[in-house]
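One structure, as structure tokens, below. Some questions next.
Of the protein chains in this complex, one is absent; all others appear in place.
Presenting chain A:
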Amino acid sequence: MSANLASFLYLVSGVLFIMALRGLSHPTTSRKGNLYGMAGMAIAIVTTLVYATPSFNGFVLIVAGIALGGGIGAVIARRIAMTAMPQLVAAFHSLVGLAAVMVAAAAMYAPESFGIGTVGAIHAQALVEMSLGVAIGAITFTGSIIAFLKLDGRMSGKPILLPMRHIVNAGLAIALVVLIVLLVTTQSTTVFWMIVAASLVLGVLIIVPIGGADMPVVVSMLNSYSGWAAAGIGFTLGNLALIITGALVGSSGAILSYIMCKGMNRSFISVILGGFGGETAAASDDGIERTVKQGSADDAAYLMANAQKVIIVPGYGMAVAQAQHAVRELADKLKEAGVEVKYAIHPVAGRMPGHMNVLLAEAQVPYDEVFELEDINSEFAQADVAYVIGANDVTNPAARDDKASPIYGMPILEVDKARTCLFVKRSLGSGYAGIDNTLFYKDGTMMLLGDAKKMTDDIVKAMEH
């Protein structure tokens, strides 16, 4: 195969990747899009194997490696619970990051195989591209591991604020630039590993101070980083498929981060600097005695069965309690009784973009009953019941009314405009952002204290008799 034909085929696979993303503009075209993506990947792999025909031993290793990794990947994909999707995506990002580091390391020790020079005389340009890829890859690797630990609950979601962290981070960033210059001038593998080490540390330090509520931004940001790392390696290899994919993934993650930041009315910089949540918790105690109206599952069942329109507002709590199937059952019961049911989803509900949509889809909620914030917000005023299950900060009226609130200006789902707001919650504590929800004390709000799944099941039972 000629180099030109190989480049052309890589271009084809890049175009197929673009079509894979394009398919996601609608659920009906998305499945075909995914097939385009798989085809693009197959073309890229086969082209590489034909263009740079491996030795027999190499071929055996390749088959073994793909079988091993592919087997693990397939098992994970089959077994993973939909509620664990944010952790899974974070874990997958870390693998891309580490793979980028490993490919760069291989290129460092065997530059001839990649056509970028010989050991000790690697082209300066290739070294720069490679070090950018490796630095971003290493940051993605450790950053995603921290994000995974936080999302999986193995590490507290509270921000960890180290002293002088901004200075340390800036120092590390400067050190990286110096090391890259050193790498180009000395071609030393020691310097290469120093770049890796500094980036690994930087990855941890960047993510550790970011709180759990900001995780949707972090996951999107790491998605973007994994793309830029791939693009860096793509430049080193001169591979079109990698360059195109890196650009696509990089801009995709950046756009998602932007949408998430907008959903929280926070600037990207303030999220990255971290420390949100935790510190602000004390501010809520203003000493005013406020009363909360509590209700039972029977009260809720009565209210909903007699309503004309119910809007269900799911949040992270629904994912934690695995309550999505119970919620669907409740909606079915209501629909049988002639009640109109809709779902309202806030852009930052859950721990990653689109988290709630996937869970509802898993529970076989039709996607045309699920609405985004701007499409449904005006309908709360006509709704008889807003059933808030596990969403807290995204419904807090303080974000709209209280200028002193740390979340002031964040767009919210206006559940307080519904005639009655049923709010399912385990206890009266504040949400993930550590901010008291003024919604609890409104006249139209009835608190249903208990586990989200159990409470929803109880309401379904109560509606049966």
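Basically, a contact is a pair of C-beta atoms (placed from the backbone, for glycine too) under 8 Å apart; a residue touches a chain by one contact, two chains touch by 3 or more; residues count from 1.
Basically, contacts and distances are computed from a predicted model.
The chain absent from the displayed complex carries the UniProt protein name "proton-translocating NAD(P)(+) transhydrogenase", chosen from "NADH-quinone oxidoreductase subunit K", "ABC transporter domain-containing protein", "Sulfate transport system permease protein" or "proton-translocating NAD(P)(+) transhydrogenase".
From the options A:Ile146, A:Ile160, A:Val218 or A:Leu242, the residue with contact to the unseen chain in the full assembly is A:Leu242.
When the missing chain is restored to the complex, the residue among A:Ser131, A:Asn357 or A:Thr456 that touches it is A:Asn357. Only one residue in the set A:Met1, A:Ile76, A:Leu162 or A:Val292 touches the chain that does not appear here, and it is A:Ile76. The chain not displayed touches chain A at residues 10, 13-14, 17-18, 20-22, 24-28, 30-31, 33-34, 37-38, 40-41, 44-45, 48-49, 52-55, 58-59, 61-62, 65-66, 68-74, 76-78, 80, 82, 85, 88-89, 92-93, 95-96, 98-100, 102-103, 105-110, 112-114, 125, 219-220, 223, 226-227, 230-231, 233-235, 237-253, 255-256, 259, 345, 347, 352-355, 357-358, 361-362, 364, 366-370, 372.
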